[in-house]
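Excluded from the complex is one protein chain; the other protein chains are retained at their positions.
Here the chain labels run A, B and C in written order, and each chain numbers its own residues starting at 1.
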Amino acid sequence: MPSSRIPVAVLGATGSVGQRFISLLEHHPWFKVVALVASDRSVGQRYSDACRWVLNDPMPEYARDMVVVPAATDTVQAKIVFSALHNEIAKDLEPQFARAGAMVCSNASSYRRGEDVPLLLPEVNADHVQLVKQQRINRGWSGCIATNPNCTSTGLTVALKALDDAFRVRKVFAVSLQALSGAGYPGVSSLDIIDNVIPNIGGEEEKVEWEPLKMLGKYMDSKIQLAEIGISAHTNRVAVMDGHTVCASVEFAQPVSPEAAIQAMTSYEAPASARDLPSSPRPVIQVRVEADRPQPRLDRFTGKGMTTVVGRVRQDPLYHLKFVVLSHNTIRGAAGGSIYNAELLVNEGLL
Amino acid sequence: MPSSRIPVAVLGATGSVGQRFISLLEHHPWFKVVALVASDRSVGQRYSDACRWVLNDPMPEYARDMVVVPAATDTVQAKIVFSALHNEIAKDLEPQFARAGAMVCSNASSYRRGEDVPLLLPEVNADHVQLVKQQRINRGWSGCIATNPNCTSTGLTVALKALDDAFRVRKVFAVSLQALSGAGYPGVSSLDIIDNVIPNIGGEEEKVEWEPLKMLGKYMDSKIQLAEIGISAHTNRVAVMDGHTVCASVEFAQPVSPEAAIQAMTSYEAPASARDLPSSPRPVIQVRVEADRPQPRLDRFTGKGMTTVVGRVRQDPLYHLKFVVLSHNTIRGAAGGSIYNAELLVNEGLL
Amino acid sequence: MPSSRIPVAVLGATGSVGQRFISLLEHHPWFKVVALVASDRSVGQRYSDACRWVLNDPMPEYARDMVVVPAATDTVQAKIVFSALHNEIAKDLEPQFARAGAMVCSNASSYRRGEDVPLLLPEVNADHVQLVKQQRINRGWSGCIATNPNCTSTGLTVALKALDDAFRVRKVFAVSLQALSGAGYPGVSSLDIIDNVIPNIGGEEEKVEWEPLKMLGKYMDSKIQLAEIGISAHTNRVAVMDGHTVCASVEFAQPVSPEAAIQAMTSYEAPASARDLPSSPRPVIQVRVEADRPQPRLDRFTGKGMTTVVGRVRQDPLYHLKFVVLSHNTIRGAAGGSIYNAELLVNEGLL
Partner (left out) sequence: MPSSRIPVAVLGATGSVGQRFISLLEHHPWFKVVALVASDRSVGQRYSDACRWVLNDPMPEYARDMVVVPAATDTVQAKIVFSALHNEIAKDLEPQFARAGAMVCSNASSYRRGEDVPLLLPEVNADHVQLVKQQRINRGWSGCIATNPNCTSTGLTVALKALDDAFRVRKVFAVSLQALSGAGYPGVSSLDIIDNVIPNIGGEEEKVEWEPLKMLGKYMDSKIQLAEIGISAHTNRVAVMDGHTVCASVEFAQPVSPEAAIQAMTSYEAPASARDLPSSPRPVIQVRVEADRPQPRLDRFTGKGMTTVVGRVRQDPLYHLKFVVLSHNTIRGAAGGSIYNAELLVNEGLL
């Protein structure tokens, strides 16, 4: 734990993920928000004027009167920069901050596939933070970029990690029912989703089929060796505010009973370095035994929205097991995940 | 086509599927509704008083003043009986009507697994109607029972039939996003589904994993030989009024290209005996090429709700193909299906 | 009825009201769509490529391959121009078409308050069409502009007309629960309306408090004398796709019983010139006697969406009567209304 609170900035502060950063950082014991960065349209305005707040919890008082600033590395005096930027903008801006010495914890997808960029879920692959050292050598940066995965990959990967450690996962069918907040604001038109399902989310299936392979991969010789797992994903948008549900069927190296899988997930713990951080999920995985859980409205706030909730673990007629995974997409799957990553990096002395 | 309209009855006339029967039969060229049957609570009332109508289309005029009658085989003078009964009640009542000489076209699941009971989708397995002859011998009935499958199996089976004919289907992963009308009225509480998903529908997965095997099976020696296909199903309830969406991944005997699959589905035709009936879907399958279709609200009424709509046909990284299927659950998947079955039976001279 | 179908154009053809025009005009006995006009972004594209169709009914075949054209009065060869334009654009474009000789039937609000512009509900104030003559003199146009009211004013005004004719209306409190389609596409974000109400619709209350006064006013000496009625409106957006509900409390010149009011509304007929047009509502008003009707999902398509549905007519403890009014906002309240206006103008020989 740092001796005084570390100054942090939020890039893309007025969007829905930016808002979640601001909300989650309100009482953070290690971090103190010193700059809210947004596009030219908002620069110079009070945050409360610039932002159309969409979260259920009210806008934190500390943020209301902060003046939105532009994304200039010389004026943003923050050691950690949380990025809720769109991918194209992130691609340009994040390296500028990393070069200028900031630790960029990003929710954007731009650098997730970078060979020297960690794609992190601390409860899954905390050791991947070591990639940062190679990244600094490669790129000559004093800062760094660390990314968190796509919100649908998040819960699925946590559940697979517990199972892979215990039984070796081979193949996964995954079908998502994703919440609206994942599309940002204004995002999905009400005319498109009330009494409806949208059976596609652009670019999402590719992410869900690849990102878990990197996170479940092995860190060796300053590189990640991708996990040898096959994933097939279908992604859908449904009329849910928050919380992504994933139906998964999994094949293992050999048959696994539902009881053994439940036991493996229930007892799964984060790596030691990621276990007692301020944002550590408690527990990492909660397994529900009711016939109709998890449900997004009832279960998304488990463990303050950081816990992965699994239910309906049962035999699969084609593969070995079927189950349902739920994860809060803007907390564990976005802003909360980036904050957890930042805590891990600080804890590992990589700031 | 019969020379005069055949008198028909609707069992379970006040429920949501019963209402759909009454609506679809309004202008039917072959059938004329002569009796509306419901539980004791409704008997003796005008239908418009007994029934809380839930369909968007108004209650047909012909039904408003009909008096609801009890389920007595001696007073219900109908040659065809459409059953929208709950399964436990169907189990007792349907055989009574069949014994008394009626052709029972049932939406209930009670007799779907009967070895001498056809489980019919006329555009798929019209030849299975022949089972009725064996059924009459076995049971000594002058009437008969013919069933239509569960509403989620329906669209999936139609799509699989076209593919199986062309390429031999081996394995199927199927995940449903099902509409609320499938649960009847009052059915699902609003508190359970607004801003939510229910990741289980009791008994549904077993049906989706078995019913297609019977319908895709071969009729031989007065029996059905089940298809040798493996199916794994996950079933979910979502906040959609009508229209079941199914995400499917399919393995074939050998690789199949999306283009070949689209061609096979687009050109698929119903067996000759089922092709030109009043309720025949036109086309049987419509394949959409847009990136985000089918959608329940926009596509469920394709072909007056009788067409199976398929979209997003693409390669699957584990099996061969992925796609999305949409079918109107209370039209093609329930009342419309039973009516189509009745038309086929009449056309085959089995009345 | 014209001897051959009159060529018409739709301005703003890709928006949600534009789509409704295209749908309603599909089988119109008098009108034939010859031009679809939209913004530069769409010009030159096939309509089916340019437009994200949002209606439940599929895009009419006739429109799919039409090429979208720009808003140029010399190339758009239509005698009637239906306008679904935004107000600022309508302000400039509609007079250009009127000057060039077209009869502009507009859903925009830009000219509703013009002293020589009819604000029309044919079943209410068909005689106001005479304003067109004065308009042509004043402005030197060979064509003209005729407008239909705001969608929330529409149903309320129809109900008030029947009551005002019979009993003299003095004061009205009106609170709306408005559908999402009224805001266009993409319109209201799903994050703003699921599990929510938005208690304000910009500019709407002023329209509801004024437009009925013009429509219920008297045509005299080539002018409209506003009705002497006081209206107070609250307008709300709710999670309904189509159909605006209005709760109204009304004070009359003297007490009126619910029975008398129901009788007046049920027996109300459109003026003779507006009674037998292709889009005439049949009936003009339907009064429901159930305790919980009208409901948007169940009643919005009454009379093909052109009928005003009233229910819960009962005594009011402060004024005389309370009731609920429902009207389909994009049919009677927008595209259908403009078409009905055009029919009236043609019927009156004003083309």
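Throughout what follows, a residue touches a chain if its C-beta (ideal position, glycine included) is under 8 Å from a C-beta of that chain, and two chains touch if they have at least 3 such contacts.
A quick note: this is a predicted structure, and the numbers were derived from the prediction, not measured.
Partners of the chain left out, restricted to shown chains and counted across the full complex, are A, B, C.
When the whole complex is considered, the residue among C:96, C:134, C:236 or C:266 that touches the unshown chain is C:236.
One of A:89, A:298 or A:350 touches the chain omitted from the figure, and that residue is A:298. Touch with the chain omitted from the figure is made, among C:39, C:196 or C:263, by C:196. The chain that is not drawn here is touched, among residues C:154, C:249, C:308 or C:341, by C:249. Although one chain is not drawn, its touching partners on subunit C can still be listed: residues 171, 173, 175, 177, 194-200, 202, 209, 230-232, 234, 236, 238-241, 245, 247, 249, 291-298, 311-312, 316-319, 322, 324.
By the touch definition given at the top, subunit A reaches the unshown chain through residues 53-54, 56-58, 194-195, 297-298, 301-302. Against the chain not displayed here, subunit B makes contact via residues 16, 54, 180-181, 185-195, 239, 241.
Note that only the chains that are shown with their structure count from here on.
For the pair subunit B and subunit C, the fraction of shared interface numbers is greater than half, so the two copies use mostly the same residues to meet.
Counting C-beta pairs in contact, the chain pair with the largest number is A-B.
Chain centres here are C-alpha means, and the one lying farthest from subunit C is A. Between subunit B and subunit C the centroid-to-centroid distance comes to 40 Å (mean Cα coordinates, whole Å). We define each chain's centre as the mean of its Cα atoms; on that basis subunit A and subunit C are separated by 48 Å. Touching two or more other chains at once are residues 194-195, 239, 241 of subunit A.
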